[in-house]
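What you see is the complex with one protein chain gone and the rest in place.
Labels run A, B and C following the written order; every chain starts at residue 1.
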Amino acid sequence: MSRRIRIAVLGPALLGLGALFAWAIAGLPAFGDYRGPYGYVLNRVVVPLRHTTNVVMGTTFDVRGVDTMGEEFILYAAVLGVMLLLRDETRSRQAERRTRRLPSDAVRLVGGLMVGGGVLVGLWLMAFGYITPGGGFQGGVLFAGGILLLYLVGSHRDYRPFRIVHALDPLESLGAGGYVIIGLAALASGTAFLTDLLGLGTAGTLRSGGSIPLLNWASAIAVSCAMLILFAEFLETYVVPLEPEDAGS
Amino acid sequence: MLAATLVPLQAVAFGLVALGAPLVVLTRDPLRQALVNGIYGVSLVSLFVVLQAPDPALSMLVVSGIGYPLVILAAVARVRGHDREEKGEDR
Amino acid sequence: MSWIPPLLVAIPLLSAAVTAGLDHVTPEPVQDALVVAASVATTAFAFVLLWHAENHEVVHWFGGWQPHRGIALGIDFAVGPLAAGMCAVIGLVVTLALLYSLTFLREAARLFDALMLVALGAMCGFAMSGDLFNLFVWLELMAVAAYALTGFQVERLGPVQGAVNFAITNSLGGYLFAVGIALLYARTGALNLAQIGRTLSHGPAGGLVIVAMTLLLCGFLVKGAVVPFHLWAADAYAVAPAPVCAVLGGVMTDIGLIGVARLYWTVFAVPFGHGHAVGDVLLWLGIVTAVLAGTMAFLQRHLKRMLAYSVVCHIGIMLAGVGLLDSSGLAGAELMFLAHALLTAGLFFVAGILHSDHGLIDELHLRGLGRGSWAPAMAWFAGTIGLVGTPYVGIYLGHGFIDDGATELGRSWVLPLLWLGSALAGAALLRAGARIFLGWGDAEDELLGKAIEEDPLERDVLRPLLVGVALAAVLIGVAISVAPGLGQGARYAADRFRDTGGYAARVLHDRAMAPSTSLPVSVSHTSLESLLYGGGFTLVALGLALMGLFSSRLPRALFVAAERTLAPPIRVLHALHSGVVGDYVTWVVVGTAVTGGVWALLLHG
Partner (left out) sequence: MSYLPYAVAAWICLVGIVGVATSKNLIHLAVSLTVTQSSSYVLLLSVGYVRHGVAPIFVGTKLGTTAVDPVVQALTLTDVVVSVAVIGLILALALDAHRLSGTVDPDGLADISG
């Protein structure tokens, strides 16, 4: 189809879809009136039953923990996929030794502070996610971003150290696989997959929520490594366009 | 008291999101789009906050602040870099 | 035995992580053994599960969150015989594909193996899950693995285009599905399928439920490559490596149909089960898909593209079986799935063998080159005959059951249309086989369009292994129609699957089931009509194949007349399958809007 025909077909179809949406919306409870049982019950039972004050994280890592296992593997598979798809590009560019201009001291100072901030906040989000907002995913992305920034503002001249991230591969697998192992451990002990095996602890402290902290850390490791590998795959060979005359400076 | 200020805030946040989406789509230049998409991300974050969803808000914040921009910018840079190399060869 | 279901997901996912994580430290044979062992173990557990599911649903509540007074909080895997059987076939096909790729794909083998295992785990999870959002998670997981596997051969543009089209259309389908989840959740406040169904039994269904159903089912139909959501399939399957095609075409496409059936009989049968509107739309989509994709298969010269359309054609027939909404139709779809999965995988394996032998994949380029390759030729022809539905071979039994279902409902006009679909697709495959392995026919064919660009690959393969795997797949597939007891078992599984109330009671209240009477173990018989149709359309397929091979020897006047009438519609068909993702997205929206509109008219009021 030419673009014009495509748009001519798409227009009415979108109107139709919009009409369907409008019809569905008319059947929804008015904004703010929602009283469904699922969330209502969870808001009342998760804290007493699992001693996690953050019900969302309790839901993510316990009540609907297997969804999160799938989610970890979605990210994991995507990273494997990106490695697979970019393997040619990576290979062809690996041979070239690439150097880059170092950032100025001011940039490095500001950047360094941001790195510290990013990494610290990331770790904090990972650690306290099941008590207050945060969690493995958010912390992991932030942590990975911080580390990446460390690299960008750091004094590495050579791009090749990025290959080191491939040492992250086993670590990422450990995070994703660890989630499954925690689930299987429960199964082996005669309870359901992903059932809590540790004590519940006191609500509001780090030793609360049974297996939730373990799962949270497994996913934090998996996400941090996954994001680092993802960034590295995309950035490895192309951080800043390199002018030949800069190479020696 | 809190509830009274919340409703207008929510209306504003929804309005920003509704405006942001077409802006992202209509920005055809990928580099500029990455920027607009970041702003759209922030509007989503603010919406999630006023909808009492701090966890998704944080998640959206790190994704639209770190995740998306890094991969998009890297992709744009690479594509442009290739193009430049090719143009260089033509000359 | 409720500990088995999670293993079908946990074993492949954990093995995937181990395989990819220990890539650089473990010797290759150990890795290969681990990967194959994981897949075999998953398959074995699926068979054990099938045996246990005979008398009651095997239900597993993750994290021990059992439902409380009929309110489900956690996520469950609820496995009846149908789901367990699906897992077994999925495991079998993936195992064969992994064995095949031991020597077929050595480059980046670890990433490939890990992604295949991830796809296996995701497909099993999808087949067993009893939770709406959990279905979405497995759907996306298998999709993400499949996108990357499709683009495996990154040194060529075709695979990249195929993967892009696949990724974008399927992601869009997934997002429509997510919107559907949100709508249904807003209405029912539940995510467990049985509980959603139960909540919908109170009060009128209304527009929201109709729209939610449209979005959810269309999301699955995109995955299932049903017309007009099918356009991505041929692009993707034409370019993926043969073992990936075997998994995508053999089992992953069908996953969409399992999703449709699961959602209908747990959720939407409650508000809409009294009428036939939902089923009729599915039936029509199925018929159109079968005939259109059969025709498209006949117009291909690229072997894997031809097979891709053949897959879509059979998906159409199976969807029609599901759309009949009775046990015969559903049992027919199951039986057809079993045979079709293995036969399709086998044919893709043969295509891979031809590709590695000659570096060619074009039917006309390969003309006569397969002479002397007896084993691949046997596998190809046996598989082809099995896919036509010659009486008591391959998909025949499934066809026969669907015929019975349609006849019982007084829709016997459906029969010839569905048989025509499989005959067309079968004719294309027969024609290609005769040209390649026997050297028959003309060297040129106007009908088939312009030559494709070949992609010769240097491969050091262990040919006997490839041939053995292909033969194994085809032989099992061919035997499905005469496997004693399979027909009765399928019908029983379909009865169980369709029992909406019973499913809810067993899942939510752990209610025991009345012990089933033991089923007779004999070869199922079909009606005389099916026998005649099967025989007749085998002849039609043979005739069409011969016509394709020797079209130039037709009387001149006839040839010109045929060309004049057929050329314009064929041009339109080719133009619609444009390979441009924007068009595909447009058709997804059109399909969703039209399907929803029809349901709105039929179900409202």
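Methods note: contacts are C-beta pairs under 8 Å (C-beta built on N, C-alpha and C of every residue); 3 or more make two chains touch, one makes a residue touch a chain.
Treat the numbers as computed from the prediction; the structure is a model and nothing was measured.
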Margin query: In the whole complex, not just what's shown, which of C:W61, C:F77, C:F133 or C:W419 touches the removed chain?
Written below: C:F133
Next item on the list: From the listed residues A:I7, A:L113 or A:A188, report the one that touches the chain absent from this view.
Entry: A:I7
Notebook entry, point to check: Footprint of the hidden chain on subunit B, which residues?
Noted result: 3, 7, 10-11, 14, 17-18, 21-22, 24-26, 28, 30, 33-34, 37, 40, 44, 47-48, 51-56, 59-60, 63, 67-68, 71-72, 75-76, 78-79, 82-83, 86
Margin query: What does the interface between subunit C and the hidden chain look like in terms of residue numbers?
Written below: 133, 137, 140, 144, 147-148, 151, 154-158, 160-164, 167-168, 171-172, 174-175, 178-179, 181-183, 185-186, 191, 235, 238-239, 299-300, 302, 305, 449, 452-453, 574, 577-582, 585-586, 589
Note to self: What does the interface between subunit A and the hidden chain look like in terms of residue numbers?
What the structure shows: 3, 6-7, 10, 14, 17-18, 21-22, 25-26, 28-36, 38-40, 42-44, 46-48, 53-56, 58-60, 64, 67-68, 70-71, 74-75, 77-79, 81-82, 85-86, 88-89, 131-133, 135, 137, 204, 230, 233-234
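Assume only the chains that are shown with their structure count from here on.
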Next item on the list: Report which of A-C and A-B is connected by more C-beta pairs in contact.
Entry: A-C
Check: Where the CA atoms of subunit B average out and where those of subunit C average out, how many Å apart are those spots?
Finding: 37
Margin query: Can you work out the whole-Å distance between the CA centroids of subunit A and subunit C?
Written below: 32
Next item on the list: Using mean C-alpha positions as chain centres, tell me how far subunit A is from subunit B in Å, no decimals.
Entry: 17
Next item on the list: Please set out, as single numbers or ranges, the residues of subunit B touching at least two other chains.
Entry: none
Notebook entry, point to check: Among the residues of subunit A, which ones contact at least 2 other chains?
Noted result: none
Item checked: Interface residues, subunit B side, partner subunit A - complex -> 53-55, 57-59, 61-63, 65-67, 70-71, 74-75, 77-78, 80-81, 84
Margin query: Can you tell me which positions in subunit A touch subunit C when the two form their complex?
Written below: 1, 3, 6, 9-10, 12-17, 20-21, 23-24, 26-29, 34-42, 45, 62-67, 69-71, 73-74, 76-78, 80-88, 169-170, 172-174, 176-177, 180-181, 183-184, 187, 191-196
Check: Hey, which residues of subunit A end up touching subunit B in the complex?
Finding: 54, 56-57, 125, 133-135, 137-138, 141-142, 144-145, 148, 227, 230-231, 234-235, 237-241
